[in-house]
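One structure follows; several queries about it will come next.
What follows is part of the complex, with its chains left where they were.
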Amino acid sequence: MTTKLQTENLTKVFGRPSKQVWRMLKEGVAKDEILKRTGCTVGVNNVSFKVNKGEVFVIMGLSGSGKSTLIRCLNLLTKPTAGKVFVDGENILEYSREELRRLRQNKMAMVFQHFGLFTHMSVQNNVEYGLAVKGIPREEREKKAQQALEAVGLGGWQDMLPGQLSGGMQQRVGLARALANDPDILLMDEPFSSLDPLIRRDMQMELLELQDRLQKTIVFITHDINEAFKMGDRVAVMKDGIIEQTGTPEEILANPASDYIRDFVQDVDRSRVLQAKDIMFTPDALLSRKSGLKMAIREMQLHGISSVFVIGSGRKLLGLITIDDAVSALKDNKTVDDILKDDYFTTGPEIYVNELIPLAKDTRYPIAVVDENERLLGIIVRASVISAFVG
Amino acid sequence: MFPEQITLELGKYVNDFIYWLNNNYGMVFDVICNGVRWLLLNIEWMLLLMPWWFLIALVFILGWRLKSLLSGVVFAVMLFIIGAFGLWEPTMSTLAIVLTAVFFSLLIGIPLGIYMSSRDSVALVLKPILDAMQTLPSFVYLIPAVILFNMGKVPGVFATMIYALPPIIRLTNLGLRRVSQEMVEAAQSFGSSSWQLLFRIKLPQALPTIMTGVNQTTMMALAMVVIAAMIGAGGIGHVVVTSINRIDIAGGTESGLAVVFLAIIIDRLTQGLGDRFNANLS
Amino acid sequence: GGDELVLADAGWDSIQIHNGIASFIIENGYGYETRVLSGSTAMTFTSLREGSIDIYMETWQGNLKDSYDEGIESGDILELSVNYDDSRQGYYVPTFVIEGDPERGIEPMAPDLRRVDQLHDYWELFEDPEDPGRGRIVGSPPGWEVDLIMKGKVEGYGLEEHYNYFSPGSDTALATALVGAYEKGEPIVAYHWEPSWVMGMYDFTFLEEDGFDQGKWADGYTCITPAMPVTVVVNAELPEKAPDVVAFLENYQTSTALTNYALSYMHEHDAGTDEAALWFLREYEELWSEWVPEEIAGKVREALAQ
């Protein structure tokens, strides 16, 4: 994996930071205190992270914690007070104006928190803007813009002025404008905040698919934890200008670094974060096909369970037998193969828990988690599905 | 009040400087003059070539297309009244001078305004110069101008420009400085060059203010018609001066009104053009 | 006394000098307060008719022909006397055009030029910068009565074949053009008049014409232009307000030469118009003593002595 985007000790202080401010920052004086004593606002404080090519890096955090400032530092719309920003290994702070311009034209596009639409241009021209700047010929430009507008569901609106659109439509114009430009890196500052759930879901899918297909690198700010965990390969949580924790959604859910983060993720819908593999467990009892019925009954009785999965060579899942069947089969001198049932559910290891809920509700047996070769990886019982909701 | 012992005779040096300039660089001024004269005479020639009804029809159509039918009619009637005042020919002559002056003022003023908006230091230097251009009584510079450039239409254009330039510079500067930072940043985030930022975002956004500048420049140019006539530029200004020297209120009013009508026609057509231009941009 | 009399200052030097002379006599001899109101010719003359100005010491009636005649006719204003009537007006060229100026290294350009009708041969010398291929004769400021005459002469002498009659727009521009051309050593032919400070300060030559002849005058003004009387005019209400001053002004009379002396005094001594007026009063005591009764003259002399 190649590092696409990286920051090193990035710091942004608004106002004229005096020596005193730097000293206070070093001493870890609180942001509020610094504001009160010096009048300088700390936007971003000594932030370092890496984003790999093709990764979605989500930034979350309290309102005013410096997310927008951080993302704006990445394309130098806000000039950092200190620190470095690397894109493809080059420190863009050392770029000449011309180099910076080319970087912004070709590699990065931004979706703004407040949309930043051009009020004097039609929707179409807004979306074409990035392409026009690059000197793409008109026809191609129009085609791409039209595609981007279709993608965000604003097909027939291209001739309107931004002021004539609703808030969410304006936001989507901003989105289309960035997408039309087809950049390597997408910087998205709360790009879906004004969207209703239906369109938002569409946009999320669209974006994930795009990212997957074209290996886009995306830095994504959102306040919706479910969105963060759904979209993000890794999530960073900011507080007072500092990144408090970075990790995969599961890591953060599993090991919140502080009470603040625990609190933060409280609302998360775990069933949309956790996958089958996260909640499955290795069954206490398993029956090899070669074992006899007696063995099966003993196993079940031993572990106080009423059914057991039967596996073949290489843990290939063959079926399930219940204790009742086993007992009567023993009487009737039948074999394991004779009473093998297949009315249980199987699932893949990466299926999200929320998709397992209907299965869990309908089944009387545990759910079997199998890989693509039908090998049994683990089982999921109802209780594990429920426990996914409480962590 | 102010002690008489303290004196400063700056004026003398200026005086000497003007004569020195004239003696040493007279040629340079001649070259500048020739350029302006060429445009001016061609415009005038064209205006006088057109039959009166043709020009009235032209103004009507332009007014109609750029503004509204009513505007077209009003402009045409105004032009007709000028003719009925017996001021057709001097009006065309004035029109030529004013158009030339406005043309060069915008040509110089808008870029200067842009430059002024881009750097505070430029604004700091330019502001007092603009103040001086607008408040230095015109005859103070007209006398050197007549010495350097002689009398006539060309120095008339220069005198007009000195007075007409500041509003367009100032208002271009103001308009550009007031463009929303958000849009500027959005444009920058796409790697716009300064040019692209300027032409695609800032200028269109500042257009209403710039158009007020164009209006003021036009007004100032027409306000200078009389002063220009005083150094031999002719046109309606000349008629005005004649009337005034004769204390002829009637003649003064008619020729004065002709200037006003011209002002209104030029201004409204320019505004209409600006709106059209803006609509096309977006 | 106690009343305040307002004199018009139309902005040129000679009227200011005459104002200085008259107001000194009025203040010190007759005991009126005086005030000078400055403005352009048109404004001051309008004010004279309207009554906010009482006395106009130097009215170039030819420059205001219609308005002047109207004023007299309607009885708004009274012409009290002719200040001087030996002024001269017509076309001038810088003398170096004819004689050259060895000091500045200027060769004579038209050594034979004497008369207006000779201008035919020299149009190339006076080329119009805005209309190459023709000459330019700079005429009178617009609106003056003499403008028609000067223009008429160009036609009368048939000069319009080669020349444009160019209206300078204002007396200031006219003077500037004359001075500018002189300083640059360039040829110019332009209307002007005497007495004026331009003619006083610079060496210009008056282009001659035939003696005055009614027939020639009627036929394109092809003879000398008669002198324009420069008059003392007052508002019609002055005789009621200050009959003694009216009596004084009725006697007021100088000449071009005298006015020119005062003007040259000014320029030579770098003096203001007030100083020039005082100088005049001291220098020409006999002259002004005749304008006023002896008793008054005594008071003025007393004041002068201080």
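We call the chains A, B and C, going by the order they appear; numbering starts again at 1 in every chain.
Keep this in mind: a residue touches a chain if its C-beta (ideal position, glycine included) is under 8 Å from a C-beta of that chain, and two chains touch if they have at least 3 such contacts.
These numbers were taken from a predicted model, which means no experiment stands behind them.
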item	value
Overall stoichiometry - one representative per chain kind is placed in view	A x2, B x2, C x1
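By definition in this document, only the chains that are shown with their structure count from here on.
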item	value
Chain-level touch network, classified as line, ring, star, complete or other	line
Distance from the mean Cα position of chain B to that of chain A, given in whole angstrom	61
Whole-Å gap separating chain A and chain C, where each centre is the average of the chain's CA atoms	95
Whole-Å gap separating chain B and chain C, where each centre is the average of the chain's CA atoms	36
Where chain A touches two or more other chains at once, by residue number	none
Footprint of chain C on chain B - complex, ascending	19, 22-23, 26, 33, 37, 41, 139, 142-143, 146-147, 150-154, 229-234, 237-238, 241-248
Chain B to chain A touching residues, read off their complex	182-183, 185-193, 196, 200-201, 204-205, 207, 278, 281-282
Of chain C, residues touching chain B in the complex	41-42, 45-46, 63-67, 129-130, 138, 141-144, 147, 166-170, 172-173, 176-177, 179-180, 183-184
